[in-house]
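Removed: one protein chain of the complex. Kept in place: all other protein chains.
We call the chains A and B, going by the order they appear; numbering starts again at 1 in every chain.
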Amino acid sequence: MHNVSKMTQLFAAMALVGAASYSVAADTIKIGIAGPKTGPVAQYGEMQFNGARMAIEQLNAKGGVAGKKLEAVEYDDACEPKQAVAVANNVVKDDVKFVVGHLCSSSTQPASDVYEDEGIIMVTPAATSPEITQRGYKLVFRTIGLDSAQGPVAGNWIVDHVKPKVVAVVHDKQQYGEGIATSVKKVLDAKGVNVAVFEGINAGDKDFSSLIAKLKQANVDFVYYGGYHPELGLLLRQSKEKGLNAKFMGPEGVGNDSISQIAGEAAEGLLVTLPKSFDQDPANQALTQAFKDANEDPSGPFVFPSYAAVQVIADGIQAAGSEDTAKVAEAIRQGTFDSPIGKLAYDDKGDLKGFQFVVYQWHYGKPKTEAK
Amino acid sequence: MNKPVRQALFSALLVWAVAYPIFGLKLAFAGVTLQVHGASASTLGLIAGASVLLFLRVLFAEPLGRLRKGSGKPWVPPRVSNYLTLPSTQRWGLVALVALAFVWPFFGSRGAVDTATLILIYVMLGLGLNIVVGLAGLLDLGYVGFYAVGAYSYALLSHYLGLGFWECLPIAGLLAALFGLLLGFPVLRLRGDYLAIVTLGFGEIIRIFLRNLTSITGGPNGISNIEKPTFFGLSLERRAADGAQTFHQFFGLDYNPAHKVVYLYLIALLLALVALFVINRLLRMPIGRAWEALREDEIACRALGLNPTVIKLSAFTLGAAFAGFAGSFFAARQGLITPESFTFIESAIILAIVVLGGMGSQLGVVLAAIVMILLPELMREFSDYRMLMFGALMVLMMVWRPQGLLPMQRPHLELRQ
């Protein structure tokens, strides 16, 4: 597939569309993957699609689930709430019963209304907003920790280990980033750490020179950043160029190889909170290699959670011994699942139970190490 | 070399200059260093094919043009297109569309009804913006700001004061109109494109404030769990809030999520019809005539004693009010609103609906809303290529019908010779 260019695919798709016929094979289980393929957040969607596709491929190679092969059906919601509803309706129309997605919390929430109504199980690998699981829905799960779980880990670590004098908490004014940053700030405030700057930046912006000048003026020696790697990468890079001598820390959204590519040597020493056993697991080494062999990027915050989401669905079906979504949902609530992001167990709301975050230290051009 | 050959060679080279660097070369990371690789032979083949095609096309432009002129008949015979643009035909077209809209929920699936609801929201927005752009001729690139004001007024009133949809609908419209008035007042003395950028700026400012005032608007999280509209106090949810009764309990029906979807659709239809009717009437009133007169010639308007500021302001305010209605309905349907639903591209799509519809024609706006919302939905099959084709179609439609799908013919007299 990969040496065929996308443009040729386009022509193939155009040629096919007239003759497209859908053979409904009863011997497959359809897994919908819904996320952004277009629009400014498409890069995160790509991670999600790659992870889920790989999981489906590998499960099929092992003989599928309960004797049936999995079939991926992909949907593009562009991370837009109103398109997400349209996607959800299409999922219903296509008779898909299991969905991996959506990516953005703002599109996950309205889509989950439809799924719950129509008896479809949704496992989101990326939406971290607590709201999503607080509405008593039975068929909604996630394979990612909540902002409120990760913030305190980071906050306490800063207080106990870094002991900074003046802290700045910066975020990207998005749901994920601001949520985590607010939760970190709360911990720091409670412990009496001086948070001199609490500020948002515009996601997609390139120039942070005025923010950095401000941080320098405030004598900041530690910066917590809530958000994703592109902005933090630039922030690190420009801080180094402008001589801001501060230590940086970020959530799992920044913990991937791209941060070293963007920030260069400035990524050295960056602290990141990541799910435990994300990397130690030897099974993950094989998986990482499989992604590399397929010419896909295994880094990126949502690749492994998406892989895990497919796995949870498959294991749930296996455990329930049926494809009935109510039974599968029950099985997912009861069981414990091994996944590349650690052992997963669910509480009543559909959130992960006891999901552990560990602080890692980043190294430029070398593997990360556990921070001490 | 003679001229056609030179031009043809130039076009062929142009294809290479445009396509090769972006499509023929691929960036890739090896560890932390960026590398460049050549794309596959098939891509190069495609580029080469395209350049040869364009070469031949330009080389034989003249004979081709003659050929087309020889057999040249316009796509649509002039008499048909004249008939289609007559006001009376358009009126019947509208009636037919409304009739279709009423029977639609009984045939369409849940998805189809939901999409139709979305289309109706855009019909409302298109009709509202049509007043400002199509009729009064003021280019507004920040229309989405008023849409956001409407949506957030319902969401906030429902969230903090517990007001229902029906109470908030007029308030949302009024608040949006008030914003229109306040913003319109200082900027309406600007001309043409200056007005466009200022309105764009206002739209962005409204969005950024909604995103930054986290303590009031929820910031990027937006406001969730917004109440859906009730049917005379009956909730259409599976479980009603305490004390309230649900629709299916009251009528002794089984709970069916389709009720909710169809009910929302019918509200949207009602709102769109009201907008259609009100604007249709306004057009026949002096104020409507004044809008169009202003668009055609501001100086002549002044000479006739019309006050351009008042006329512009009324168009701006009324247009904003309809955006407010559409916004509060959008919030109710979606159940969750975030600032990211109100970006500039949304304004651009609404504007495209007005322009594609034929600037000032109401049936045109309705048709264009259907086209602009349905196209991306239908193109879901193409997955990755969806937006690419949408962009290309926007260009093609403009080139193909620069006057819009169904421009309005105004009553006029022609001199016969």
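The rule is simple: a residue touches a chain if its C-beta (ideal position, glycine included) is under 8 Å from a C-beta of that chain, and two chains touch if they have at least 3 such contacts.
The working rule: contacts and distances are computed from a predicted model.
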Chain excluded from display, named as in UniProt, from "High-affinity branched-chain amino acid ABC transporter permease LivH", "PadR family transcriptional regulator", "MoaD/ThiS family protein" or "Phosphoribosylformylglycinamidine synthase subunit PurS": "High-affinity branched-chain amino acid ABC transporter permease LivH"
Which displayed chains the unshown chain touches: A, B
Per the touch definition above, residue among A:Gly51, A:Gly200, A:Gly227 or A:Pro298 touching the missing chain: A:Gly200
Among A:Pro230, A:Pro275, A:Gly316 or A:Gly342, the residue in touch with the chain that has been omitted: A:Pro230
Touching residue (missing chain; options B:Ala101, B:Ala177, B:Leu318 or B:Ala352): B:Ala352
Hidden partner chain, touching residue among B:Ala196, B:Ile223 or B:Ala369: B:Ala196
Sole contact to the chain not displayed, among B:Ala17, B:Val103 or B:Leu161: B:Ala17
Footprint left on subunit A by the chain that the document does not show: 5-7, 10, 38-40, 42-43, 45-46, 173, 199-202, 204-211, 213-214, 216-217, 219, 230, 233-234, 237-238, 241-243, 258, 261-262, 264, 297
Sites on subunit B contacted by the missing partner chain, in the whole complex: 14, 17-18, 21-23, 25-27, 29, 33-36, 39, 133, 139, 186-187, 189-191, 193-194, 196-198, 200-202, 204-205, 208-209, 211-212, 298-299, 344, 348, 351-352, 355-356, 359, 384-385, 387-388, 390-395, 398-399, 402-403
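In this text, only the chains that are shown with their structure count from here on.
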Gap in Å, rounded to a whole number, between the CA centres of subunit B and subunit A: 32
Parts of subunit B lying in touch with subunit A, wherever the complex brings them together: 23, 29, 31-32, 34, 39-40, 42-43, 46, 109-111, 114-115, 118, 211-212, 214, 219-222, 224-225, 238, 257, 330, 334-338, 340-341, 376-377, 380-388
Residues of subunit A defined as touching subunit B within the complex: 3-11, 13-14, 17, 20, 37-39, 74-76, 78-83, 85-87, 89-90, 92-93, 105-106, 109-110, 113, 117-118, 129, 131, 135, 173-175, 178-179, 200, 257, 260-261, 264, 297, 364-365
